[in-house]
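The block that comes next holds chain A.
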Amino acid sequence: MKQTNFFGLVLFFASLVIISLFVASGAIQAKEPVKIGAIIPITGTSEVEGQDMSRGLQIALDEINTAGGVLGRSLEVIVEDTETRPKSGLDAVHKLIDINKVPVILGGYFSSVSLPTGNYSNSQGVVQLTWSTSPALRKVGPFFFGICGTDELMAANTVKFAIEDARAKRFGIIVDNSAYGLGVLEFSKREIKKAGGEIVAEVKYEREKADYRPELQRVFAQKPEVVVGTLIGKDARTIFKQAYELGLKPQSGWYLSWISLATAPSIPETVEGVKGLIGRLKGKAANRFNEMYQEKYGAPPQTVWGHYIYDAVWLTALAINFANSPEPKAIKDALFKVAPVYRGVSGGGDKTFNADGMQKYEVYQRMVCKNGKLVIYQK
Partner candidate 1 sequence: MVLLEIKSIYSGYGDMEILHGVSMELHHDEIVTIIGPNASGKSTLLKTIMGYLIPTKGKIRFNGADVTHLRPDEKARVGIGYVPQLENVFPPLTVTESLDMGAYTMPRHGLKERIEEIFDLFPVLRVKRKEKASALSGGQRQMLAMAQALMTGPNLLLLDEPSAGLAPNTRIDVFKKIQEIHHMGSAIIIVEQDAYQSLRISNRCYILVMGQKEHEAPADRILEDERIKKAYLGG
Partner candidate 2 sequence: MLFQQIVINALIRASELGLLAIGLTVTYDILKFANFAHVEFACIGAFLAYTMNVTLGMNIILAGLVAILVVGVLSIFIDRLVFIRLRGASSIALMVTSLGLGIALRNGVRAIWGARIKGYAIGLQNPVELIGVRITPVQIFIILTSVISMVIIHLILKRTKLGKAMRATSANPALAQACGIHTERIVRWVWFMGASLAALGGIMIGLDTHLTPRMGFSVMIPVFAISILGGLGNPYGAMVGALILGLTENIGLYTDLGKILTLNGLIGNLTGLYIPTGYKLAISFIIMIVVLLWRPSGIMGKRER
């Protein structure tokens, strides 16, 4: 009998402990952070840009959580790697939506990743904000937002830069063979034709190859005055290295869309004097971001993509607070309201969306590569 009583006592205390644990965890639950997701190219072709994105994300998160977070809770971002590939990007989004059940996903980066991931998150009623630039992204759906001006603007401005700066008439075009690159190709051609220029070579290159000499020979076969287009990441490094070794250089220079994609990972000597455009980073907000970045990581940002994800995190946080809800539908509606009043650090700072949820305005900055660093171009 005594024994039974003793066990009863133990059971009683054990249940007390368990109940109190539940209560305690309930209390924690009330303060559990609001979790959103991000898909970033941590590895693969664009790992250099990916590093800036991870850092920009961290800077925004620190700021937001120091300022009190969202809905009185802290904001947390679950980061997944896209490996710069659509398939892995889609796997990441499935995980974030199906398992983590996040209301918002940031990123995609390349249009070829943003398109399939955006289609899935839109179909699941989850908000996705990307800084990809393909015009095709417009049609993804109401839950999908772009915070960077689309390619036709960028490509047209790049060609304009080449024409104004070098009086170029004969153009070579080289692009990455992806949704983004093909967009740049199409809009560059349109702009060159409009300006009465001649296209002497048009080259699409495949990713992650060791040998781009045949492609380079083709670009330079008819001696173009300028070469426009877009080169990306590791492959840009290989292409510039091989062009350097072959002594191939356009007479009046390279003019690249999103130049930091090409120059950041490349060997400095091989990209000396390469010109191109990036989203405009001037202005008070952008300067403050650059200072914070420098202070935290001991070096200035290599690309502009830290700026874009920074704006994406802030826009999301503001929208959640404005909607007073972490529900995707409320966040989606709130985004349209907060964007016009927000002053961003990327692309000129005005992040207003048009009716498709894409950027209305984008201001580009002319840059040139000097000693391995991008500096503002002045003629």
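How were these candidates chosen? In short, all candidates are chains of the complex that A comes from, given by their letters.
Following the convention adopted for this analysis, a contact is a pair of C-beta atoms (placed from the backbone, for glycine too) under 8 Å apart; a residue touches a chain by one contact, two chains touch by 3 or more; residues count from 1.
Being a predicted model, the structure only gives us computed values, none of them experimental.
Shown alone here is chain A; of the other chains of the complex, listed as 1 or 2, the one that touches it is 2. Within the complex, the chain A residues that touch candidate 2 are 43-44, 47, 83, 177, 203-206, 208-211, 213-215, 217-218, 220-221, 234, 237-238, 241-242, 244-247, 265, 267, 269-270.
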